[in-house]
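Here the complex is missing a single protein chain, while all its other protein chains stay put.
== chain A ==
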Amino acid sequence: MSDAAARRLMKELNQLKTENPAGLLIDNTITSHDLKQWKIGVVGAEGTLYAGEVFTLQFTFGPQYPFNSPEVIFVGDTIPAHPHIYSNGHICLSILSDDWTPALSVQSVCLSILSMLSSSKEKKHPIDDAIYVRTCNKNPSKTRWWFHDDSV
């Protein structure tokens, strides 16, 4: 991890801890010693299909962060059933690959995913889930995503 990346991640972590945004649970195990991988809890917003459910997002930062997007997947026992989330935790979201910009942050990615969950109309995985999960690379950034549905 480069110096600049560590500096920026440290700033983001401090900001997350002081602001404590609604709907996000900051893992206390994130320390300045190992900033490479973060786990952040996401609480489904009230009044949505996922109200009250807690999911875990795993951020993995490369040495080029923030110029390259972090790898973000759902981990743990509960992967939300969502038309853009595969059952292995991979997320089809444009800002995680093509539309990433260094002005985005851990917090903005979390809020985007929370918003994506909130606008879901039915709890089911994408139609190509079975094939994708069997054939995909472990790293979602190796997937050529095709973004076609802005409604959810």
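Note that contacts are C-beta pairs under 8 Å (C-beta built on N, C-alpha and C of every residue); 3 or more make two chains touch, one makes a residue touch a chain; residues count from 1.
Here, contacts and distances are computed from a predicted model.
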Name of the absent chain as recorded in UniProt (options "AP complex subunit sigma", "Translation initiation factor eIF2B subunit beta", "Ras-related protein Rab-2" or "RING-type E3 ubiquitin transferase"): "RING-type E3 ubiquitin transferase"
Residue touching the undisplayed chain, where the options are A:37, A:101 or A:119: A:101
Full-complex contact with the absent chain, from A:44, A:66 or A:83: A:66
Residues of chain A (touch criterion as defined above) contacting the omitted chain: 4, 7-8, 11-12, 64, 66-68, 99, 101-104
